[in-house]
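The complex is shown incomplete by one protein chain, all other protein chains being positioned as in the whole.
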Amino acid sequence: MASRFGNSNSIWRQPLAVVGIIIILFWVFAAIFAPLISPYDPLSQDSDKFLMPGSLHWMGTDELNRDIFSRVIYGARISLPYSILLVVLSAFLGSIIGGISGYFGGRVDAIIMRLTDMFFAFPAIVLAMAVAAALGPEIRNAVIAITIVSWPVYARLVRGLILNAKQNDYVTASSLLGSSSLRTLVVDLRPNLAGPVFVLASLEVGNALLLLSGLSFLGLGAQPPAAEWGSMVSMGAVNFDRWWVGLFPGLAILSAVLAFNFIGDALRDALDPRTAKALRD
Amino acid sequence: MKPIVEVNNLSVEYTRGDQKVGAVAGVDLHVGAGEILGLVGESGCGKSTLGKAIVGILQGADGEVNFDGQQVSKIGRGQRDAHFRNLQMIFQDPYGSLNPRRKIGDQIADGPRIGGISKSEALEKAASLLERVGLPRNAVERYPHQFSGGQRQRIAIARALAISPKVIIADEPISALDTSSQAAVANLLVNLVEEFQMGLIFISHDLSIVRRISDRVAVMYLGKIVETGKTEEIWNSPAHPYTKALMSAIPHADGKAFIPLDLPGDVPNPAYPPSGCRFHPRCPLAQGECASREPLHVSLSDGRKVSCILQEAGSAPKTLTF
Partner (left out) sequence: MTLLSVRNLTVTLMTASGPADAVRNLSFDIERGQILGIAGESGSGKTMTALSIMGLLPYKGKASGSINFDGEELVGFKPKDLRRVRGKDVAMIFQDPMTSLHPMLTIETQLTEHLRHHRKVSKGEARARALELLDTVKIPDPKTALKAHPSQFSGGMRQRIAIAMALACQPKLLIADEPTTALDVTVQAGILKLLDELRKSQNLSVIVITHDLGVLSALTNRLMIMYAGAEVESGPTSQVLTRPRHPYTQGLIDALPDSGANGKRLIAIEGMPPELGKFPTGCAFHTRCSFARSECKSGTPNKVDIDGIRRIFCTVDPFDTPAGVNR
């Protein structure tokens, strides 16, 4: 009998997933070996400003004479770990809230679900901006802000899964054996959630990266002089006649977001088709 | 014999829309140690609801269930009182009653562990229980999907046994199984009842299996027990027309090409039960007053109880013919 998770190898048979994995591996490699790869210090200002891409500066230089290629490589050290951290934090928070909502039901559930409705009513970036602005411009605060706006999607998923699983006789049997609600939630229902939450999280990494870059773009995330893709794009937006300043960090964001989404999609397809449906609904 | 489970005038209601529907309407039942009570009836008669109310999954609207001297209340969020853990249930669907993502051993060990037994001891107990229900000890390390329906039902039985229950309510425990497994699982239950002197309420739509394994039978129709008594007596001379109809409808594998009698019409909607005797619209022996007068639940001379105006309290059951 096939595993409940389907054939885990099948992700390798999806060309887009393989492309995604290669891109992510490239960025992971870049982040780890940034000092060896990048020709210049990402913060040094000893070139000329706004040099066109050329043999010395492959991606040109920015308004503070810094080498854009080196900064893009170093940028992976911020974007990748932070977006994964964001996903882990919001999945954790969302699962707990969703778990409480689904298991206890009644008024608790109603209140939590109305709360998530409120979050869904606004574009995530707008809410994140508001929270980040209130907390002060700093990357740590950006992470808090994004976590606060990202948990509802996990809460919804986990709640739905629990409502489904709760109807199973094994949950009833467990309470007849004397298991308290809390124990049932932790022991009986948690194993049902791991797969779907993991899939959703993998789909959300790209989103998190985009939100983080977005906040940095607006000056609410990573602070100068840190090399962060979002804030670099914002420099490009100010100096829009120098196309290279914004283009290359923008392409970096695009490639990483796309790659994460390719992987997430493939994971969703590779795992239980029921899970896939629960996510689409 | 002193009953362990005693159900007195129990009613269970559920809400459908704004409407209150009486799924169980004033039922009396009892089962003693080492006794098998067969609870039969067709779909929608409320037998499953009754079973769930007895163990405390559902809240009774009226009446009470006593288990071993204490009144059963609905299971809450906290740990169930140790006293009532000895009242267990086995479900029909062997696929839904085991957690697909947890090892068999861990699931069987749950009960003892909640009771305060160490993990290794509980797992040891799980292994020996698996052996008792006819599965290999190493099944503790495996997952439900590696087992067939019949084997899963044995696992569910082992899980209930793990806390040495005094009474088990088995809700259609063999109807979802193959012919081969049906007989084996039914035998297992019979053996366990004798070995551990448990009480068993065996809920089933199948009168032929109930007849074979139970000591007493209660026949349920539309929320009410219409006849209850010793199995052989009921089988030999059904006193309620519904019992007789149920028996006559069973096709027998005797090669005689005999098409059994059908009962015209459908089970009425329990939200609008018929007036008088609830069976009267489908009853081949119905008389004028059946529509207006609800029959009393009377005791006949052989000790059985029946709700039908054709039978007189204290006398022998009259033979029904239709």
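Which chain is which? They are A and B, in the order written, and residues in each are numbered from 1.
Rule of thumb we're sticking to: a residue touches a chain if its C-beta (ideal position, glycine included) is under 8 Å from a C-beta of that chain, and two chains touch if they have at least 3 such contacts.
As the structure is a prediction and not an experimental result, all values here were calculated from the model.
Participant: Thinking of the complex as a whole, which visible chains are touched by the chain that is not shown?
Facilitator: B
Participant: Using the touch definition up top, pick the residue from B:Gly69, B:Gly255 or B:Gly314 that touches the left-out chain.
Facilitator: B:Gly255
Participant: Out of B:Met198, B:Ile213 or B:Leu300, which residue would touch the omitted chain in the full complex?
Facilitator: B:Ile213
Participant: Of B:Ala122, B:Ala245, B:Val306 or B:Leu320, which one is in contact with the hidden chain?
Facilitator: Considering the complete complex, B:Ala245 is the one touching the chain left out.
Participant: Given the contact definition stated above, which residue among B:Gly150, B:Pro165, B:Gly223 or B:Pro295 touches the chain not shown here?
Facilitator: Missing-chain contact among the listed residues: B:Gly150.
Participant: Residue-wise, where is chain B in contact with the chain that is not depicted?
Facilitator: Those residues of chain B that touch the unshown chain are 36, 42-43, 148, 150-151, 178-184, 186-187, 190-191, 205-209, 211-213, 245-246, 249-264, 266-267.
The definition used in the following text is that only the chains that are shown with their structure count from here on.
Participant: Using mean C-alpha positions as chain centres, tell me how far chain A is from chain B in Å, no decimals.
Facilitator: Between these chains, centre-to-centre, one finds 52 Å.
Participant: Under the definition above, what is the set of chain B residues touching chain A in their complex?
Facilitator: Its residues touching chain A are 55-57, 75, 77-80, 82, 85, 87-89, 91, 93, 96-102, 107, 110-111, 114-115, 145-146, 156, 159-160, 162-163.
Participant: Across the complex, what residues on chain A touch chain B?
Facilitator: Listed in rising order, the residues are 1, 4, 104, 168-170, 172-183, 187-188, 191-192.
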